[in-house]
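All protein chains but one are shown at their positions in the complex.
Up next, chain A:
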Amino acid sequence: MSKAAAVVELDLLGLHPRPPAAAAAGPPSSFRRNSSFREMQCAIARMDPAVVKSVIASGSPGSNAAATAISGARVEAGDDTATSPLTIFYNGTVGVFELTHDKAKNILRMAAEASNGGISEASEEKMVSGDNEGLNGGELPIARRKSLQRFLERRKESTL
């Protein structure tokens, strides 16, 4: 995948600086370009080649393809997982990719790990537009039965 590694066609990595897009959200200042380039590269290298191909095919170097939504691009992966657009604002450029939910999650996780101190849910969502497909389902604490809760609270009181 050396061609993909050069990632000429993926403008968002900043190899071919483009005029800044009208995007409102800039990257978090804690991003360091070199390390994040490698992280992004790894994440994209793990993407389904068919997805990458379709992204490459529908955009050509020199055109603003990366900035337009690739709504027409068909994912020929041949599986039946639904894809949704993933929009990435990075270093003044915008890229939109049709990805499956798993791939999008992986990329987000990569990005979160790369940034200092971890990105909170809120800024994750700032980076991602399009379908909010349940990436934040899990922050619910396990509930306890009321009767047990009462017992444990009373016990705490009695030992204080």
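Throughout what follows, a residue touches a chain if its C-beta (ideal position, glycine included) is under 8 Å from a C-beta of that chain, and two chains touch if they have at least 3 such contacts; residues count from 1.
The rule we apply is simple: contacts and distances are computed from a predicted model.
Colleague: Can you pick, from "NEDD8-activating enzyme E1 regulatory subunit", "Coronatine-insensitive protein homolog 2-like", "1-aminocyclopropane-1-carboxylate synthase" or "Large ribosomal subunit protein uL29m", the UniProt protein name of the chain not displayed?
Modeller: "Coronatine-insensitive protein homolog 2-like"
Colleague: Could you pull out which residues of chain A are in touch with the chain that's been left out?
Modeller: Residues 81-82, 101-102, 105, 131-149, 151-152, 155-156, 159 of chain A touch the chain that is not shown.
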